[in-house]
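Please find one structure pasted underneath; my questions will follow.
Every protein chain but one is kept in place in this view of the complex.
Letters A and B name the chains as they come in the text, with residue numbers starting at 1 for each one.
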Amino acid sequence: MTGTPRIWPLVLILAIFSTPLVIMYLYQIIDSVASPDPGSLIPGELDLSNWRFLWERIDSGRPTIWQVTFNTFLFASTTAFLVTLLSTTAGYALSRLNMPGRPYFLGGLIILHAFPTITLIIAIFIILQALGLFDTLLGIILVKAALELPFGVWIMKGFYDTVPWEIEMAGVQDGASRFRVWWELVMPQVKPGLAALLIISFLSGWSEFVLPLVLAPGSSTQVLSTFMNAVIQDDATADFGLFKAIGMYYSIPVIVIYLIFQKQLMNIYGGGTKG
Amino acid sequence: MKTRLLAFGFLSPALIAVFFFFLLPVLLTVVFAFTNMSTSTGIMGGAYQINETQMGSLRDTEVSPESIEKLEGAGYLISEAGLAALAEEFGEDTAEELRDDYLGETFAARRDLERVLRNLDDPIRNTRDRKAAADLFVSTVIGERFDTAEDFRAALVETGIDPADHDLLTEFAYTGWTWTTANFSLLAELPSTMRYASNTAFYVVCTLTFNILFGLFLAISTFYLPGRLANTFRAIWFLPRILPPVLYVLMWNWFTWDRGFIATVAGWFGAPQQNWMLHTSTHAWTAVILINGFVGASLGMILFSSAIKAIPTSMLYASEVDGANRWQQVRYIILPQMRWPILFMTSYQTLSLLTSFEYILLATDGGPGRSTEVWALAAYHTALNNYGGNLQYGLGAAYALALVFIGIALSILYLRFFNFKELLSKPRIEQ
Partner (left out) sequence: MELRLEKFTKAFGPVTVIQDMDLTVGSGEMMALLGPSGCGKSTTLFAICGIHKMTGGRLYFGDRDVTSVPAQQRSVGVVFQNYALYPHMTAEQNIGFPLKVMRQPKAEIAKEVQRLADLVQIGDLLDRRPAQLSGGQQQRVALARAMIRKPDVLLLDEPLANLDAKLRLEMRAEIRRIQRETGITAILVTHDQVEAMSMCDRIALMRDGKIVQLDTPERMYADPASQFVAGFLGNPPISFLPARAGEQLAIGQSQVLPRPAGLEVQGDIVLGIRPEHFGPQHGQGLHGEVIFVEPQGREELVDVQLDGGGILRAILPTGDPVKLGDRVNWGVSGGNILAFSTEGVRL
């Protein structure tokens, strides 16, 4: 749709609504490297002291940023890997394999897909304590992976559904077992799906806040979200420059992935999926 | 047959995960809701113990004063069990001597017993040893931890407390959790229950309305804008969806708190410095709804945009040829096609708004004065994080149970959005 006569009113309304967000984005960047004087919005001189958390501990009680970053990366990547692995096999079984009770599994999958898992956190909290996994990275990895699983299986099933049946039939006729057909013939067709799921679950793990907050509150298992939250909570002076610098650092992977995969991400999130 | 094995092999890891982190938690939420589990009871069941500090509250129970006095007075008793332990550690002779002279006697204080031990023909000379030896004869139940009810009752028998009080005392001494329906009666009584419920309803309705309407507006308006402009706005509005919540809310905090953007700008016009998010409950609600609304509108924009893209362009061209203006095109061509996406978004967002508390927790934490406390946040505060420090898992689970039920009901409803018949079409390779 191009060449419209009255496009400017529309743009104006959009711009007005977008202004708060744009201001927030803008000052998110500005304040992290230059603190304006109180009562002013004009950026002061370049000031990197907000980034001091990179080379020193903000205060003695906290783990170093590198420890926290490592935790976050381990948490997000292991979760993403687990989700993708389990979804790849389960999605295929639900999409293509004959098995008793298949309708129930599919119905259950949809219900789980919609079910608000956060309501279970109290019970999960107690289960983790009973299993001895409370306040461990392994514990939150397992929980996060399990909670993301219905979404992952659903996505992967969708990708498998688009692979023509004839390819599998041809494989079977060519003498290959169903396992081999899956591994050698079908998997190469769903590689984009694998990549998408890997990226989405990584992003989801990277941003996760409530699970680590509740299930791994100790300082040795802190991830960037809980680290940043703790810094904000404990700082009486509201040092927004410091918070924003940490926020910048925290969001780098998100922004990078966003810039590279913007279109694909919009497509996947637009496919009526969970978020 | 082989295929079946393969299918279950492929499915079972996911099934195990689902069992441990979905089915079991749903079940346990129900179970926990009927207990008084809390930090002080622990979760693994408990032991039997009465401490000095509890004596006061023990007097408030129906246990007879004589029994309480006995409980306090009983100090050290020379019993066969104690003598046997003594023989093992300090020799048969010492034990024999003690048995002959003192079997059955009691000492109110350890000092008295220690004196006896020192004055034996075959005394225990080392002070520390004497202490250890005296401890073997402790008969009081106060401060003592018993693993089972039987042990505890046996100890009561030894102190000679009236058996009529044993049941009451055993119950009193139990430190673990017990079954109870008190959580639900408490919920029914508390005035805050109604407030959290109405807060939740208000929050869900307002945020949902904002999400859908604004999401639709974003999707339709960017659809009509020329490419680059549309992409710019889409990028601005896509970010809230993928930015980490902690960072996203931080930006809002900066925007609204006392030294943030609004305060600074308002300051230029002479407004007093104040926290614009937490100043009044109206401000807090506005912030909460906008913070969640922007994220929801972001999701709505993405969903609705792809739905609009799926409308055949020939239909839009045809309507233009027919002389429809933009408004008529939106009203008669686009909106009717959006019925299912809107319904989907509504049901989906209802569920997630009802149950998620992440953004509220980060922004207002229910404040000021619990005015923005919604049901899910109340469950979290009760069971997982409160200032008192005693986390009431049982009561929190009772809160959560309501949400779990609503969640299950709505997700089953959600099944209807899928063409289930088509979903169930049999695999085409029959092996």
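Criterion: a residue touches a chain if its C-beta (ideal position, glycine included) is under 8 Å from a C-beta of that chain, and two chains touch if they have at least 3 such contacts.
Small disclaimer: the values here were computed from a predicted structure and weren't measured.
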- Task: Would you mind spotting which of A:V172, A:L194, A:A238 or A:I257 touches the chain that isn't drawn?
- Result: A:V172
- Query: From the list A:P103, A:P164 or A:P192, which touches the chain that is not on show?
  - Reply: A:P164
- Kindly note down the residues of chain B that lie in touch with the hidden chain. 426, 428-431
- Where does chain A touch the missing chain, residue by residue? 164, 166-167, 169-177, 180, 185, 188-189
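Keep this in mind: only the chains that are shown with their structure count from here on.
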- Given the complex with chain B, which residues does chain A contribute to the contact? 1-2, 4, 6-7, 10-11, 13-14, 17-18, 20-25, 27-28, 31, 38-41, 86-87, 89-90, 92-94, 96-100, 102-103, 105-108, 110-127, 129-130, 142-143, 145-147, 149-150, 153, 165, 168-169, 172, 177-179, 203, 206-207, 209-210, 214, 224-225, 228-229, 232, 238, 240, 243-244, 247, 250-251, 254, 258, 262, 265-267, 269-272, 274-275
- Note on the structure: Per the touch rule, the chain B residues reaching chain A in their complex are 2-4, 6-11, 13-15, 17-18, 20-22, 24-26, 28-29, 32, 37, 43-44, 214, 218, 221-226, 229, 233-247, 250-255, 257-261, 264-265, 267, 294, 299, 302-303, 305-306, 316, 326, 341, 344, 348, 351-352, 354-358, 361-362, 376, 379-380, 383-385, 393, 396-397, 400, 403-404, 407-408, 410-412, 414-415, 418, 420, 423-424, 426-431
